[in-house]
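Input: a single structure, listed below in structure tokens.
All protein chains but one are shown at their positions in the complex.
Chain lettering (A, B and C) follows the sequence in which the chains are written, and residue indices restart at 1 in each chain.
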Amino acid sequence: MSSLKKYSFRNDYSEGAHPQILKALVETNLEQTVGYGEDRFCLEAAELIKGKLGRDDVDIHLIPGGTQTNLIAISAFLRPHEAVIAPLTGHIEVHETGAIEATGHKIITMEGRDGKLSPSDIEQAVDAHTDEHMVKPRLVYISNATEVGSIYTKAELEALSSACRQRKLLLFMDGARLGSALTSRENDLTLSEIANLVDAFYIGGTKNGALIGEALVICTDHLKEDFRFHIKQKGALLAKGRLLGIQFRELFRDNLFFDLAEHANTMAEKIQDALLSRNCPLLLHSPSNQIFPVLPNRVMERLAEDYSFEIQKKVDADHTMIRLVTSWATREDAVDEFIADLKGLL
Amino acid sequence: MSSLKKYSFRNDYSEGAHPQILKALVETNLEQTVGYGEDRFCLEAAELIKGKLGRDDVDIHLIPGGTQTNLIAISAFLRPHEAVIAPLTGHIEVHETGAIEATGHKIITMEGRDGKLSPSDIEQAVDAHTDEHMVKPRLVYISNATEVGSIYTKAELEALSSACRQRKLLLFMDGARLGSALTSRENDLTLSEIANLVDAFYIGGTKNGALIGEALVICTDHLKEDFRFHIKQKGALLAKGRLLGIQFRELFRDNLFFDLAEHANTMAEKIQDALLSRNCPLLLHSPSNQIFPVLPNRVMERLAEDYSFEIQKKVDADHTMIRLVTSWATREDAVDEFIADLKGLL
Amino acid sequence: MSSLKKYSFRNDYSEGAHPQILKALVETNLEQTVGYGEDRFCLEAAELIKGKLGRDDVDIHLIPGGTQTNLIAISAFLRPHEAVIAPLTGHIEVHETGAIEATGHKIITMEGRDGKLSPSDIEQAVDAHTDEHMVKPRLVYISNATEVGSIYTKAELEALSSACRQRKLLLFMDGARLGSALTSRENDLTLSEIANLVDAFYIGGTKNGALIGEALVICTDHLKEDFRFHIKQKGALLAKGRLLGIQFRELFRDNLFFDLAEHANTMAEKIQDALLSRNCPLLLHSPSNQIFPVLPNRVMERLAEDYSFEIQKKVDADHTMIRLVTSWATREDAVDEFIADLKGLL
Partner (left out) sequence: MSSLKKYSFRNDYSEGAHPQILKALVETNLEQTVGYGEDRFCLEAAELIKGKLGRDDVDIHLIPGGTQTNLIAISAFLRPHEAVIAPLTGHIEVHETGAIEATGHKIITMEGRDGKLSPSDIEQAVDAHTDEHMVKPRLVYISNATEVGSIYTKAELEALSSACRQRKLLLFMDGARLGSALTSRENDLTLSEIANLVDAFYIGGTKNGALIGEALVICTDHLKEDFRFHIKQKGALLAKGRLLGIQFRELFRDNLFFDLAEHANTMAEKIQDALLSRNCPLLLHSPSNQIFPVLPNRVMERLAEDYSFEIQKKVDADHTMIRLVTSWATREDAVDEFIADLKGLL
């Protein structure tokens, strides 16, 4: 499966960490700290993130991975009979091996649009659950950017947040690719606004320059209690929590987190522009670092000789949708070469 | 809680990783790999470990942490009504926030001796469970080194293994501190012998020089099937699995894993010898990197001004048992200074 | 919600038990028996059911209710990462408050047709699950009769069974209304054929004349082991198991089970014929004891004054789909009166 000779647009976790992060790991390596996320690096990282949020009244927990963050948060927030509403394309529904159900909770899927949920999806889901013979919808799961590359506008998130509050639903945002969303040209949301509109969300490190790590932000008070018990019970409280703290400290000390995401977006945009210039159909006009072009099979096959990417699905006998992902580490010269090759084929 | 001015004997995860590991992370950083543990580093690490085991027919999975490895393996191996037999001091019983029960399984605790289980403990536990109104004991959990610093001899492990096989019980060894056990002066077991005597075990990286990571070794065929599904479902399949692969490759490329553990043991032995020279009582004569001395309170309090360690328990009005832990990174000059201070007080 | 003055077509559990069952309960009442389903009545009931199946190599377990039987069987049969394939209208998906997910397993829903699954549904579900990032489909859940009143033909069940075996999927049939299915005019399946085509199924007592009770039949050997542990762990091993044994003994001693179901079907057929004679649209032409007519709202409202039934859904501004259910206890004179009233309105 490895393809060392090809340049990979397969995902945004193909490389290690941003060099500044590795440098910080090396420099702090022999400093003795307490374990389990109570070291000074974790504390500094949390303070830095609170600074970016402009809020001091949130709880920040650094957790190794995305699936883990989703399952810990959701299972901590829900009572046994309560369920999650998620889009059909949601990561928890499709790509987490039933992790949420393994904690006992049903996921109610809604079609949504472009990977996003709207207030009418929420209403429909809630209205369909009328009594104790059915689960009780309690938490709405969304991703920003979504699994298909789209992002939420401020108006969309405000509407969704308002619909959730009216119906006493919690709103949870999976931010595995939040960096890409926030630095998108089309974005009009700030970290601080997100914190005001959702009950909890996470800021993805793994897909934006860290080796591992997601920063869960719990905004709503009654969800905060005893949260570290849940992290520990699910096996996610790293003995050397410093590994997470040091990374997030570097990402948020200055503007590194945003710079890295912006680079990924710029690289994706160059590729998307090239595809559009050749009238190549796309799943949607992507504002983030994931592009889903539909290619003639011979083009797709020819490209696959020199580049690595995921096949998304067969569209018809002659066409295939692929996924191209850029990252903080994507080299611009590789992108240029890919574009040249692409244009030669389309 | 942090104590930057004091030298810490609090645990074996106070520092980062061995410098050779960090060097390897830096050198391979921009190489593109596939994700989720199928990269070349993970494959190489698995091959190296198999080489040390002298067996090619085991499955190796690299998992971020110890609690996670315990809960994934145990829940994957058991059917819903089956239970674990563990010593009262077992890590899963005491220090994992009910992680095993959270996957649905009861832990049957046995007193054991010095943190270890014997065939008679197993028999007693099995005999007490007679029918379908009780759980069915199915897996025996042990640690080597144990949570109180003791280790299993070859004769002990052979007897336990035989008792388990007679009663159709799986034997699982938590090896968070396996390096320390295997390099103990009192050890007469090899990695290869362990693999023949247990059904699965793990080789702890976090407490022996890695940033994170445990290498689970599944020895028994019928336990291997679909195991990656369980890792993913519990959120432990790291996108950048290379982080684990690179570390274990370094630990097992030559003898680093054993050299680091041996250093920790040597440092602990120096401290223990000093304590014994002053007739200081100990929980047990430790052959590994954890020592549990019983100190007069005034000595304990005086030491706590300059050193960091855990209070284990009050023994009586005037005495306290503490825990001293050494690691691959423990500095010999710090140990010497600690010994000098200790001798001055005792 | 109670409506004592109206005749109820709301469900098939509006009355108590068939008088012969109550008589047997009274007659055996003071006989002392052992508990937990090992009494002579349970044993006799199991033998009688095996006789009807023409097979001695199945395991029979009497369990109080349907949701309980579904959740116990499915959670006992699956490993943690395995999932259920079910039709969108399946009882476990819609009306069991997430009972299956509460045991840790995802339900993969397929649209199906008329509440039934076909081999192509199975193939599609399996093909969509390609690796360890997704659950592993392992068990196919169907109902006969289905939740919308349809039944499986022998050809359909044979095709489904064959598709499941090819793909190593277990086939489980929810038989809450199996009596109605087997005595339907359109049925061409026998109990014995069902036992050969599925891995496990249950024979519903609650909806066919018993006070409570479903008889789970496990046909496939490797699913039988330790099953009573699962019943007990989920709280379904009644101390006075005789309550279940006596009821199933009466139902299967002669032909009572089938006679009762046939009566329910005949009553439903009369109502359906009346509806069809007035060209009333139906969800489907029902061969069993549930009918789903679409009525003009004024008719529906007028009927609701004298009869009790469930509203299924609004069809449009002027029409509503209702559900009419008959049972072993439905009085023919009440049916005739209902038909007369209905004809007067349509």
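Operating definition for what follows: contacts are C-beta pairs under 8 Å (C-beta built on N, C-alpha and C of every residue); 3 or more make two chains touch, one makes a residue touch a chain.
Remember, predicted model here, so these are calculated numbers, not experimental data.
**Q** Which candidate, C:98, C:149 or C:293, sits in contact with the chain we can't see?
**A** Touches the omitted chain: C:98.
**Q** Looking at the full complex, which residue from B:55, B:106 or B:270 touches the chain that isn't shown here?
**A** Checking the options B:55, B:106 or B:270, the one contacting the hidden chain is B:106.
**Q** Write the list of chain C residues that the hidden chain touches.
**A** Touch with the absent chain occurs at residues 1-4, 7-8, 10-11, 13-17, 19, 22, 25-26, 28-35, 38-40, 64-72, 96-99, 102, 206-207, 211-212, 229, 232-240, 242-243, 308, 329.
**Q** Can you list where chain A touches the absent chain?
**A** Spelled out for chain A, the touching residues are 36, 75-76, 79-81, 103-104, 132-133, 135-136, 226, 228-233, 237.
**Q** What residues on chain B make contact with the chain left out of this view?
**A** Residues of chain B in touch with the missing chain: 80-81, 83, 94-98, 101-107, 132-135.
By definition in this document, only the chains that are shown with their structure count from here on.
**Q** Which chain is most remote from chain B in terms of Cα centres?
**A** The most remote chain is C.
**Q** Report same or different for the chain A and chain C interface, where same means the shared residue numbers exceed half of all residue numbers found there.
**A** Copies use mostly the same positions to touch.
**Q** Since chain A and chain B share one sequence, what rotation angle in degrees maps the C-alpha trace of one onto the other, as a multiple of 5?
**A** Resulting rotation angle: about 180 degrees.
**Q** Round to the nearest whole Å and give the separation of the Cα centres of chain B and chain C.
**A** Spacing between the chain centres: roughly 51 Å.
**Q** When the centre of a chain is set as the mean of its C-alpha atoms, what distance in Å lies between chain A and chain B?
**A** That pair's centroid distance is 33 Å.
**Q** What's the distance between the Cα centroids of chain A and chain C, rounded to whole Å?
**A** 43
**Q** Residues of chain C that contact two or more other chains, please.
**A** In chain C, 80-81, 103-104, 132-133, 135 touch at least two other chains.
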